[in-house]
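In what follows, a structure is listed as C-alpha cells, so that the remarks can point back to it.
Note that this is a trimmed complex: some chains were dropped, and none of the rest were shifted.
Per-chain numbering from 1; labels A and B assigned in written order.
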Amino acid sequence: MPQPERRYVITFGCPDRTGIVARISSFLAEHGGLIVEAAYHTDQATNWFFTRQEVRADSLPFGVEELRERFTAIARELGAQANWRVTDTGERRRVVILVSKEGHCLYDLLGRVASRELDVDVAAVIGNHPDLANITRAHGIPFHHVPFPATDPEGKTAAFAQVKQLVDAHDPHAVVLARFMQVLPPELCAAWSGRALNIHHSFLPSFVGARPYHQARARGVKLVGATCHYVTADLDAGPIVEQDVIRVNHTDSVADMVRKGRDIEKVVLARGLRWHLEDRVLVHGGQTVIF
Amino acid sequence: MPQPERRYVITFGCPDRTGIVARISSFLAEHGGLIVEAAYHTDQATNWFFTRQEVRADSLPFGVEELRERFTAIARELGAQANWRVTDTGERRRVVILVSKEGHCLYDLLGRVASRELDVDVAAVIGNHPDLANITRAHGIPFHHVPFPATDPEGKTAAFAQVKQLVDAHDPHAVVLARFMQVLPPELCAAWSGRALNIHHSFLPSFVGARPYHQARARGVKLVGATCHYVTADLDAGPIVEQDVIRVNHTDSVADMVRKGRDIEKVVLARGLRWHLEDRVLVHGGQTVIF
C-alpha cells in the first residue's frame, strides 16, 4: 500500500454557533494549510458541534507543536475546553494487545500488521494464558504471560498491576482487548479512558455479560453480531465504535454461531481500531461520532 | 408471476430416531407421490426431528383429506402427536391485518398483494384509527374502524372483543399486527396462537417495549433492526420468525432511524408472513425452524 503524505489531524468539539467553520478554515487558509479531508457534524439534541480536519503537513509553515499551540487560542475562543486534539500522522501509532486463549482476533490483527494494511507498531502482546506466545513471537513481537488466578482477588489485583505496568511502559495509542476475557478494574478503565477498545461477541445491548452465543441460540435470533466499544467501568456499556452482524439459522449450533460470529468480531475490531488510530472517533455523552 | 402447480405440504416434528425419512418417503413413493421440495433438520440439543415436504398434488391418487387421514397413522407411529400438518396450496390463504395510524407496513403488504407477488386474500383490515381506511378500500378490501379508549380498561376489553369477532369471522390463516400498537390480551394470544404475527421495530431482544428507536439512538448503536415474531402472552418474547438490520450513524436523528427502520420492518414482515403462509415455519420450544 502506498503511504499517504504526512498530515496533521485536528479533531474538535464545542457548543454550536455561527461561524465556527469559518473561524477554523480561515485560520488554516491564512497559513496556506491545504485541507485534504474535512467533516462536520452538529448534534441537534445537545447543540454540540464536531469537526475533524486533515491538513497536509507540508502546506503549513510550522510543525505540529506550533500548530497545536496556535490552535489553543481558537479552541479557547470557541469554548472547546478539553474537547480537541491535534495529532501528526507522521508519529507512528503504538498498540498493545491483551489476549487470553482464543486467537482469532490476534491472528487477524497480526496478519493485517504483517501485510502493512494496518501500518502500526504492535509494541507487545500480553496474555493471561501462554497459548498465543509462539505466533506472536513469530511475528517478531514481544509476548508477556501474566497468569491470572481464577478466584484469589489479591492475586488478580497483582496481575492487573503487572499488566498495567507492561502496557504503560509503551504509552500506547490503543490498548486492544482482543477477547481478553477479564473484566478491567475501574482504575484501569480510568487510566486508559478513551484508549482501551474491547470486542464484545454480541450485538450490544443484546446479550450483555457471559456466553452471548449461548444466549443468542436460546432466544432463537436470526442474526448474531459483534460490538467494538470503548471500555468503561460500566461493563459492556461503553461508547460503541462499530457493530456488524451475520445471518444464522436453525441449523447453526452454538459452535457454528461461535465460528460465524468470529468473522464478524475480527472485522468489527479491525475497523474500530483503524478509526480510533486515525483519530476518526469522537466521544460525546456515551455515543460516538465517526468521521 | 406464473402460478406453481398445486401441491400438498407436509410439516412434521417428532423425537429423532433411525428410519423416519425412510418411513415418510416410502409412504409417498408407494403412492407415486413426487416430492418437489424436501427439507430435514434434527435439533441435537433436544433430539427432535423436523421435516417439511412438498408433494405434487396430481402425482397422488387421492386428495388432501385422504392424505391427511393416511398420514395420521404414520404420525402416530412416529410419535409426532399434534406436531404435524398437511395443507393444500390449492386452498387460498386468508389474512386479516390489524393497523393503527402508521401505514408503511400496510401500504407495503397491499402493494405486494396487488402485484400478486403475495397471492393471498386480505379478508379485512381493522384499525383502531380510521386513517388507513381510504387506501384499504381503494384496494377493494373492507376496512373496519374499532376505536380503542386510551385508558378505560372496560372499553378496551370491549374493543378487543369486537376485533376478535371481526377477525374470527374470516377464520384467517394469519392475523398480521402491522404496527398495531395495542398489546393483545392473553385470551387473544391464546386464540390466535401460532397464527398471529407481529412486527417489532427493533432487533429483539434489544430494546423491548416502547420507543425502540429512541432507545437505539440513546445507546448509540450502529445498526437498527426489526423482528417478525409470533405473538405470545409474553410481550416481545414470542418465537422469532425473521430479523434484519440496517446501518445508521451519528448523523441519523431518531426521525431518520424511524425512516430507515421502516424499510427493514416492511421486508422482515413480508418475508415472515410469506414463510408462515407457505407452512415453512415450525415452532419448537420458543424457537423456529424455517424450511
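By definition in this document, a residue touches a chain if its C-beta (ideal position, glycine included) is under 8 Å from a C-beta of that chain, and two chains touch if they have at least 3 such contacts.
If you're wondering where the values come from, they're calculated on a predicted model, not measured in any experiment.
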Assembly size in copies, with 2 chains present: 4
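Note that in this section only the chains that are shown with their structure count from here on.
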Chain A and chain B: spacing of chain centres that average the CA atoms, whole Å: 41
Chain B-touching residues of chain A, taken from the complex the two chains share: 41, 43-45, 203-207, 219-223, 225, 239-240, 242-245, 249-251, 253, 286-290
